[in-house]
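FYI, not all chains are in this one, though none of them got moved.
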């Protein structure tokens, strides 16, 4: 049983944007010749998140609209009273982004079978930037058996 | 440390329906004599999902109503403009189902202790069909130690 870690860097754009990170996860599995096991995907920020769903461009727009209605940026939030908090000068106004992140997921675990990520046909691993632009990181950790081991 | 995989098939009904898959997970653990470890439960579709909660018939109805209000089928969604997408003829109108799936969970990991699923008293593992009827699959993966091993 091997444990292998990797930190993936993602440069994001303004506001909400959704990145398909499935290719990076597949590369990580195949470059380590993992045959059987699982990969943990972990979002390392409080205004980013994960979901596994369809990477269809019009659906991704629907998702943005849905999240913006669910936690509107225009609402009154206590977290946005920066003058009442001890924060750096560049602290963003982003309570809505935290709430969106909590409605999505921070950790996902995906099975690896016969060297392949066992996703369904239409599933992609999506990384959500909810308060961009920023430099972000996603943590990947494989727990698995390598090919050729008995 | 053993890794054991199983694909569970579920035939679902029209619209939204919720299936208690706890018995299948318990059978999988006991039939493999797993003593200690964890089971990963993974929903393999973009319009199905998981949650761990109480399997009480009236609560399950409340959950359906709640999800339908959260992401109403009647709303205008870009994903539903099938004429603007390259899709098969039987492509369903189901943006709302994708949104509901994203509010629930794709992967859950549950501890196994002394050969038992370490769920709380009222917890069941619930599989959500959000765009039925279909033939669906849920992936189960045990990572654990078998009884009798030292």
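Lettered A and B in written order, each chain numbered from 1.
In this text, a residue touches a chain if its C-beta (ideal position, glycine included) is under 8 Å from a C-beta of that chain, and two chains touch if they have at least 3 such contacts.
These numbers come from a predicted model, not from an experiment.
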Fill in: Given 2 visible subunits, total identical subunits the whole complex contains
3
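Just so we're on the same page, only the chains that are shown with their structure count from here on.
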Practice prompt. Averaged over CA atoms, how far is the centre of chain A from the centre of chain B? Could you give it in whole Å?
Written response: 20
Discussion item. Residue numbers of chain B touching chain A in their complex, please.
Written reply: 1, 3, 5, 40, 42, 44-46, 70-71, 77-79, 81, 84-85, 95, 98-99, 101-103, 105-107, 109, 137, 139, 141, 143
Fill in: Residue ranges of chain A in contact with chain B within the complex
1, 36-38, 51-54, 56, 58-59, 61-63, 66, 70, 103-105, 108-111, 113, 118-120, 122-123, 143-145
